[in-house]
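One protein chain is absent from this view; the other protein chains keep their places.
Showing chain A:
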Amino acid sequence: MDTAYAYFVSMSIRHGLLALLQRGPSHGYHLRAEFDAATGATWPLNVGQVYSTLDRLERDGLVVQDGEPDSDGRIAYRITDVGQAELRGWFASPVSAKSAPRDELAIKLALAVTTPGVDVLRVVQTQRTATMAGLQELTRLKTRVPDDGELAWSLVLDSLVFRAEAEIRWLDHCEARVARAAAERRSAAPEQPAPATAPLPSGKWGRR
């Protein structure tokens, strides 16, 4: 159990750092502060974790050192093409309820909205579809419990059902917030006026 959790944490730090480096080259100390800012400090890292993760990312070819150390001896890192592909794969795949504590989803969305070039609504929908598939599976299990069936088992199923439902509702909420923020950005950017008659929107799911 502890091993699995440690594995999850290390994998998520890897992807988190890659997401931050997608914004541009940075060094470990700065990355740590950025990570805390992006995830609301719900999941604080220490500098040692950051540097050991950067070492492993460099070993695996996902980042490279960007130039010489600065006057304080700090080394900046830059994401490679391989690293970018790894990051795209992470954002494109839903978080599994079985493999990871659910925090990973919140972390992933927090990073998705702050990483350039990520289609946040697609990340949300990918997760929603996966969570819904799980919810359908749980509901199918429920249909096999007869009405007078084992109460305890059906209550356990219900707890999983309600948890999955809560996650989907939260995803709906995230989607609405992201869509509203995008609309506000559009209206605050007069150099890109929306075509008055265009039926097709530029955004993924379009306008309201």
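Note that in this section a contact is a pair of C-beta atoms (placed from the backbone, for glycine too) under 8 Å apart; a residue touches a chain by one contact, two chains touch by 3 or more; residues count from 1.
In the analysis below, contacts and distances are computed from a predicted model.
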item: Protein name (UniProt record) of the chain left out of view, among "Spore germination protein KB", "Chemotaxis protein CheA", "Putative ABC transport system ATP-binding protein" or "Zinc-finger domain-containing protein"; value: "Putative ABC transport system ATP-binding protein"
item: Options A:Leu21, A:Ala76, A:Val118 or A:Ala164, residue touching the unrepresented chain; value: A:Ala164
item: Residue ranges of chain A at the interface with the undisplayed chain; value: 125-126, 128-133, 135-136, 138-139, 143, 161-162, 164-165, 168-169, 172, 176, 196-197, 199, 201, 205-208
